[in-house]
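Shown here: the complex without one of its protein chains, the others still in place.
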Amino acid sequence: MSEIWKTSRAWFERLGGLFHKAQREAELAAELESHLQLHVEDNLRAGMTREAARRDALAKLGGVEQTKERYRDRRGLPFLETALQDLRFSLRTLRKSPGFSFVAILVMALGIGATTALFTVVRSVLLKPLPFKDPERLIRLYEYSADDKFAYNVVSGGGFAEWRKESHSFSDLAILGEAQYGLSGVAGQLPERVMASNCSWNLFPMLGVEPALGRGFASADDQPSASATVILSWGLWKRRFGGDPAILNQTIHLDAKPYTVIGVMPSWFAYPEQSVQLWTPTYHEESPELMQAIDDHEFSVVGRLKPRVTEAQARTELSVIMRRLHDQHLDIPFVSKAANSRPLLEAMVGDARTALYVLLAATFCVLLIACSNVASLLVARGATRRRELAIRTALGGSRRRLLREHLTESFVLSLVGGAAGLLIAYGVIQWFVTTRQDMSRVEAIRLDGVAAAFGAGMILFCTFFAGATSSFSIKSHQILSSLQESSRTHSPGQSPVRLRKALLSLEVGLTVLLLISSGLLLKSYEQLRATHLGCITENVLTMHVDLPDAKYSQPTQRLAFFETLLDRLRTLPGIRAAGIATSVPGEGYGGDNGFTIAEHPPLPLDKTPYAIHRWADPGYFAALGIPFLRGQIFDKNQRLEKASEVIISESFARQYFGAEEPLGKHLLTLGRKPQKIVGVVGDTRHRVWERPQPIMYFPLYSGIRERTTLAIRSTSDVTSFALPVQRIVEQLDPELPVSDVLTMGQVIGQSTLDANFEATLLLAFAGLSLLLASVGLFGVLSYIVAQRTPEIGIRLALGAQRGALLRLTLLDGLKPAGVGLALGLAGAAAATRMISSLLYGVAPLDATVFVAVTTLLLAVAGIACLLPAWRASRVDPVIALRYE
Amino acid sequence: MGDKADVWQGTLALMILKTLETLGPLHGYGIARRIEQTSGDLLSLNYGTLYPALLKLEQEGSIESAWGVSDNNRKAKYYKLTSAGRRQLEREARDWRQAQAILAKFLSATEPST
Partner (left out) sequence: MSESKLDLLQGTLDLMVLQTLAAMGRLHGYGIARRIEQVSGDAVLLNQGTIYASLVRLQQRGWISAEWGTSTNNRKAKFYSITKRGRKQLSEDAAYWQRLSEVMGRVLALPEGSDNK
């Protein structure tokens, strides 16, 4: 015990020995001096001469300096002391060049910040397990569509029922459907549309999640005959119901029908999507016919594998069941022949994966560039300090010590930069989470301990990369030779310059890689923006109007509403046109129908064609400026059960009629009477990046029970009509929610959001690295010129032409840039293949992008080199020769 | 560890403590002289090595120091034993005697056979 106490006390004292150095040093000197004096006096008394007495005393002591050195070793903590000394030294040198330090720290902060932020996103979204019980046994199940077009198609209610009945691979299987409800307002609240999910009662138990409040669905709730129940999301409960627990067992109105609230989910729970605000039981919500149909693909299915069953075994089993179902119903088209599956995590993050990895790779490139720049700056500084270093080496400062100084210096830079970088990362993540609410699992993104550890790792990485790389220039023989150099500061020795040029080539190469990748993404984004949807997009405003079934149960009621609404809108001053359809271009697929052409010979069942369906009012085409190519719009009598006409799109006509005249022919769709083709309109795209597909338009005035989109077009700023239009809707039905009020530009913007986001981010990275690389070029060349000023002076004095000198210096800087460019182009050619899935209408080896990047880089490199080169050519030989 | 140097460090520390116990407060030079006197020509002592040893003992709290004036009116740093140092001295002296006994037995019991 006393030993431990003694030792720790001694350590504490030694730690204290690190401070008040001067005072302690003085005291030691005084003590030794008094020692010597005492000894000398004794010696004098013994009869020695003063000189001999002193000499003897010193000899007995073993030298004053040696004693002091041994004493110091004991006084402080030598290793800590040198570290502190290095640190102080670095801080002093960094303070002496604030410009350099600021740039280096900024560069490190941006590099480390961006990399840490992206790492956090990637880890949270792609690598963290789902927050469910045994998430690795959860898989998402799909039908593999019979025509091979959709490898991961959603599942039919009948298919699911069959799987559930026949399969043995799963401990449980759950089904989910998408839904939207109009949530009625109470006590003065506005009605609102909420995204919802209907799910079978066993979904929550299967995921291992329990409601935070109340209970989950019971199997009794999940039946057509049950009374209506709903479970709220935590967010909706807080926002709309003030977080009041008394909401349990209360009734709320969805689409004007009463639902009993039975539970509230925990705040973290966001499945299937962040935007889902409430859950209802599938079998209660959907018609029994839909739940039994085997050719109507509407649902998501999730299963929990039994222990020791592999995903492949389960998939095979479901495929066998699917195939049997297909063979049993050869009379029904669109029954799948196989099943498909992927882990639930993969299904949820799906498309984000490539983009995120690309961004992560990009940030890492920026970090490497940042490190190279700092390393290069350190080399430059090291080179100007060569003589100082050489002297210190000769005096016994070891190479190790010099290496340590470089490392300490880059450590200080990385540490300060890293700390700032973590702040940046925090900001970036906050920003990312708010901008990308649409991305799945965005709620899991958090800057946690692992991310902080990653940041710390990045700091160490930067320390070693920058510190060690820059130390390659320290070679002992060169240090010695620099002492032998004449006092004239002639050529600086080749090694540091060569190293800096190599670093520069690396930087330029990575920059080119980033520039090309972002160029390609940007070009595909532009391509997307420029894609013609097939309709007018200027001054068009769209909004969703959804008539609740309860209040508008009769087709006549719906018809009356649509007609009154459109009449009123069309008389609104400033409105050029208004129309209603089930989906407007750019808004999404929206559903399809199989059909046959009555006048054509019958096709085998599994060859039955299908096309996207839309319901539109007669004014819709004019409202959106979709051109009429042939025939006419729906006749005035096309209302309710009299509706029997259809309008087809251009590609529909081309694909199924060829040269034949489509007008007057009839389409047969399931469960409807023959529909006569009365017109052909221009193609539109349902997604900007998808090719136009065949579309058939049915009369909206048949009183169709579907979600609808209202579109109005105005002469001037269309957004100013948003309020008047909503007021008109309110006059017609105060409880009717209007949602997603967007201009056509915004509709397109939403579907190109991802592309825009990735392109912008990558471009920002590329711009940053271009800046860094040009700063690097400028720095290296300025340095070379400064070092060679005397040489240039001599050349000029000997009659060299200034023009030739300019060329020479310029080439000196452009050469490493050229090497980097070649490296970058080669790297990009290989790397861009990996981002091909993110590209639209642009080849990975797009010539314009490659040429543009090459030109841009050469131009920037040229400008960065021009100033130092010009300076070199302006050197005054007299001054240069005097230069010391 | 297990080195002659360590043995010497331990021995020197013990000698310093014993000297201070015997003579009372004393400056570094005085301690050195005293140890040298006692050891006669058996050991050659480098006075300088004494100071790190004094510092170590002070850091461990066995001795303390203060500036004072010597017999011949010279300023000097005086060291004196603390009570913890006194206890340490007792313990280490006992241990040393025991070690000495063991080693003596060793060296005498088994004289090198050649």
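Labels A and B are assigned to the chains in the order they are written; within every chain, residues are numbered from 1.
Simple rule for what comes next: a residue touches a chain if its C-beta (ideal position, glycine included) is under 8 Å from a C-beta of that chain, and two chains touch if they have at least 3 such contacts.
Fair warning: this is a prediction, and the values are worked out from it, not measured in the lab.
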Positions on chain B where the hidden chain makes contact: 1-4, 6-8, 10-11, 14-15, 18-19, 21-24, 35, 38-40, 42-43, 88, 91-93, 95-100, 102-107, 109-114
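To be clear about the criterion, only the chains that are shown with their structure count from here on.
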Partner chain B, residues of chain A touching it in the complex: 6-7, 9-10, 13-14, 27-28, 30-32, 34-35, 37-39, 41-42, 60-63, 66-67, 70-71, 73-75
Chain B to chain A touching residues, read off their complex: 27-30, 32-33, 46-49, 51-52, 55-56, 58-62, 70, 72, 74-77
